[in-house]
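One protein chain omitted, others in place.
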Amino acid sequence: MLTTPRSYPKSWVEWTAIVIAAIIVLTAVFGGLLAPHDPLVIDFRAKLLPPSGTHWMGTDGAGRDVLSRLLTGAQLTLLSTLSVIAVVLVIGCTIGIFSAFVGGWVDNLLMRLADIWLGFPPLILALGFAAAMGASLQAAIWALVFSWWPTYARLSRMITKDILSAKYIAAADTLGVPAWRKVVLYVLPNAFDVLIIQVTLDIAAVMLAISGLSFIGVGAQIPTPEWGAMIADGRDYVRNGWWIVIFPGLAIFFTALSFNIIGDMLRRELDPTSQRRA
Amino acid sequence: MTYILQRIAFSLLSLFVLVLISFLLSHIVPGDPAYVAAGPNAGAEKIAEIRAEMGLDKPVATQFFIYLGDVLRGDFGTSWFTHQPILQDIAQELPPSLELVLVAMVINLVVSLPVGLLTARFNGSRFDDLVRLVSIAGAGLPIFWTAILLQQKVAADWKLFPVAGRLSFEHRRFEGQTGFTLLDSLMQGRLDVFFDALAHLMLPAFALALLFTAVGVRITRTSMISEFKKDYVTLARAKGASEGRVMFRHVFPNGATPALTVFGMQFGWMLGTTVLVEEIFGRPGIGRYAVKAVTQSDIHGVVAVVFVVGLFFLVANLVVDLLLYAINPRKHLEG
Amino acid sequence: MAEQPVIELLELTKSFSSGAFVQNRSFALGPVSITVNSGEVVGILGESGSGKSTVANVIMRLTGFDEGSYHFRGADVRAFTKADSFAFKSKVQIIFQDPYGSLNPRATVGASIREALILHKRHLSRAQMDARVRELLAEVGLGSEDPGRYPHEFSGGQRQRIAIARALAVEPEVLVCDEPLSSLDVSIQAQVLELFKSLIEHRNLTMVFISHDLNVSRLLCDRVYVMHKGKVVEKGIAQEVLTNPQHDYTRQLLEAVY
Partner (left out) sequence: MMTAPAPEMTTETDPAMTPLLDLSDVTIALRQNDRKMVTGVSLSVMPREVFGIVGESGSGKTLFTRTVFGLHEDTYLAGGTVRFNGRALPLNGYRRAIKKMLGKEIGYIPQDPYSSLNPSMRVGRQLTEALYLSKGYPMRSQKAQDAAVALLAEVGIPEPELAFRQYPDQFSGGMRQRIVIAIALSQDPELMIADEPTTALDAFTQRRIMDLILERSRTRGLAVLLISHNLELLRQSVDRLGVLYGGQLLNVAATADIGAREIHPYTQALFDCVPGRDKRLADIASIPGEPVGAGFGTTGCAFAGRCAFAQDICRSAPLVTNTDRGTGFSACVLGKGARHG
């Protein structure tokens, strides 16, 4: 019933994931500075060069250095992912906690709405939204916010309800603890673990969605070194320039994989009630 | 009975929200909705015509009811790039997509249910660790990237499956009543066409199924683990039941129920995810239609796809829930 | 007795909306009349579903009621102002059954107890509060190191002591105990029972002791009410009711329990 943080020995897989995630985060912070070439400069004389000493990951169809684009793109990809999650976290939790506190028909209505919303495939919803807004990375970000908020509303509402039904809240009620104090001292600290797990797992999911949207052309537009857009760009050259497609794909894969492993690890260590409620 | 009515009421409410979302997407867009709806090359006349048609001069509530009426009649407008009623386009594009999703779903279920059950039984073993790692890896693969790689390696290089399309060149004239090639070919006794269609489906279905199977295995596993912990499993073992009997007669029927709800939801999600797969494999379908509509800035086409996918999602969930209710009515009364 | 009762429930009823919205698995109550006089230990006995926990919640004002009246020291609680309600909260405190769920797992034990002081003993300085926290913990038999530790570092019995310390922090007039011993092992149960005994002796506490355990109630309570299906079926001096019951239900219950 109770959170008792326990430290489990981490496996080598988990250590690897932590190291990769750390490298990716560092790349996102310093990516542009590390890039050996300008990620946007077109040089048709150097197009479709295979990986070599000067271009570790080769060049693309317009002669741009793939490694430089990958490093610069890390920032773009991770930043857009994190902004989606940050916004959804705030909006979703506000709605969820509010809903749980108010209860009654407001709660019912909001959660029904979230249920319905949550059901719709996020990709297609975001696609519609992005199409309506006009294709751009910013549109893709808002589109994902638009389709992702119910996850957090639902989750935070569920945790808050759980916490509110705990006896320590009843004890707080008998002392007359005001609502804002309950949110800050009781709900948020106890919800933190579950939320951080969800955030970690969603980093992978949101990143995949953003790159997917960019791939079909409603996200980042082609010269932008966003990873999904880079794959879309490389499709035409896949027979004679595999590296253009392979490397951004691997970048997405390893980022998603390492964050998923970390999320899984956090779930094991932090969430003792994996089977909350039958 | 009340459960069925409640469930249907919920579906109707969801449908209403779906219409609302579609309305928001097509009418409340930034800039001039009529301008966006008309497409890039439309003249002023055309825009004015569309403005009148969409009722954009009227109050928002009225616009919504006009839209609601249109949608209920199946009128999504005319696509400016196919010059056909969008409903007709969708009706054409839907069967190949559904075919793809169904095959992917079969792959998903055939893998998820047994693997989920076995990993739950051997929870914490090497085998479980390996499956968990593989499923986490599967969940991290960008579908479109996997699809490209599969196409290039398995189809183009190894020539195990056709590279693209829905049928081979020699079968291009094949036609059937339902539009579902697999079904039509069987009905006409054309096994050659059937296997050809199936071969064309394998790679896209696999690419589509991968992510969902990764999730499916984990959902099934979690659900089965919680069943294995229950006392009725202990009692069954104490009765002298073999592990096989415990697993298949006792745990599986109970653990599959919550998992099936998730698979029902996955059906709709898969249909939405066809946008990432169909175009790569050059298959007709609503996914490719949506991508085309997006690139051609045909907002009504996109919204129609959103609506149809949402609709299928609602129906799939309704069917699964009613099915589960029919199998075991009592389970729903408690929760 | 001329003295005014501390708690007086008169012909009180409470019904629950059927089905989906019942949260605490409570049951329809009443009409019940229960009085608690100053300095008394009053037991409310019954099986699960008898409505005894609902009585606890009504007394604590955690839930409302439909008909009848509830007077606290002669004042109608329905006429309470906001200030009255807040003051009430420092006069009546509760100890719950589950010592694992009744402490905020993310707050130190000291912080949990200090919470009561922050709200109701505002005039105390921070140092005074800390000193008071240590005093309270010492009174329930815990050490001076303990305020900085988290609930999960304690056993069930120790947590129940902490919950008692928190309840006592506001210097309540009435302490409601909702099955405070049921989830503890016998040897720990006896320890907490002894703690209650000493609290009753040393503090002039009025106690409402809600329990299904007839034997514990007979030992601890002055008077008892036996509840069944939301109604009081028998009341009287604890020793008499629980050795020589008059009502069939009480008699059967007494025969059934081990």
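By letter and in written order, the chains are A, B and C; residue numbering begins at 1 in each of them.
Rule of thumb we're sticking to: contacts are C-beta pairs under 8 Å (C-beta built on N, C-alpha and C of every residue); 3 or more make two chains touch, one makes a residue touch a chain.
Computed from a prediction, not measured in an experiment: that's the story for all the values here.
A.B. asks: Indicate each shown chain that the hidden chain touches within the full complex.
C.D. replies: B, C
A.B. asks: Looking at the whole complex, which of C:Ala131, C:Ile237 or C:Val257 touches the chain that is not displayed?
C.D. replies: Going through C:Ala131, C:Ile237 or C:Val257 one by one, C:Val257 is the residue touching the chain not shown.
A.B. asks: Have a look at C:Asn57, C:Ser112 or C:Gln189 and name the one touching the chain we're not showing.
C.D. replies: Counting the whole complex, the residue in contact with the absent chain is C:Gln189.
A.B. asks: In the complete complex, which positions of subunit B touch the hidden chain?
C.D. replies: 230-232, 234-241, 249-250, 253-254, 257, 328, 330-331, 334
A.B. asks: For subunit C, which residues reach the chain that was dropped from this view?
C.D. replies: Residues 47-49, 155, 157-158, 185-191, 193-194, 197, 212-213, 215-216, 218-220, 252-253, 255-258 of subunit C touch the chain that is not shown.
Rule of thumb we're sticking to: only the chains that are shown with their structure count from here on.
A.B. asks: By the document's touch definition, which label belongs to this structure's chain graph: line, ring, star, complete, or other?
C.D. replies: Here the contact pattern is a line, an open path with two ends.
A.B. asks: I'd like the most central chain, judged by C-alpha centroids against the all-protein C-alpha centroid.
C.D. replies: Answer by centroid distance: A.
A.B. asks: Cα centroid separation between subunit A and subunit B, in whole Å?
C.D. replies: From the centre of subunit A to the centre of subunit B is 22 Å.
A.B. asks: For subunit B and subunit C, what's the span in angstrom between their mean Cα positions?
C.D. replies: 55
A.B. asks: Counting only Cα atoms for the centres, state how far subunit A is from subunit C in Å.
C.D. replies: It comes to 47 Å between the two C-alpha centres.
A.B. asks: Touching two or more other chains, which residues of subunit B qualify?
C.D. replies: Within subunit B, no residue contacts more than one other chain.
A.B. asks: What parts of subunit C, by residue number, touch at least two of the other chains?
C.D. replies: Residues of subunit C touching two or more partner chains: there are none.
A.B. asks: Within the complex, which stretch of subunit A touches subunit C?
C.D. replies: Those residues of subunit A that touch subunit C are 1-4, 165-168, 170-177, 185-186, 189-190, 192.
A.B. asks: Under the definition above, what is the set of subunit C residues touching subunit A in their complex?
C.D. replies: That would be residues 23, 60, 62, 85-86, 89-90, 92-94, 96, 98, 100-107, 112, 115-116, 119-120, 151-152, 163, 166, 170 of subunit C.
A.B. asks: For the complex, which residues does subunit A have touching subunit B?
C.D. replies: 11, 13, 112-113, 116-117, 119-125, 127-135, 204, 208, 211-212, 215-218, 228, 231, 235, 238-239, 242, 245-246, 248-249, 252-257, 260-261, 264, 274-275, 278
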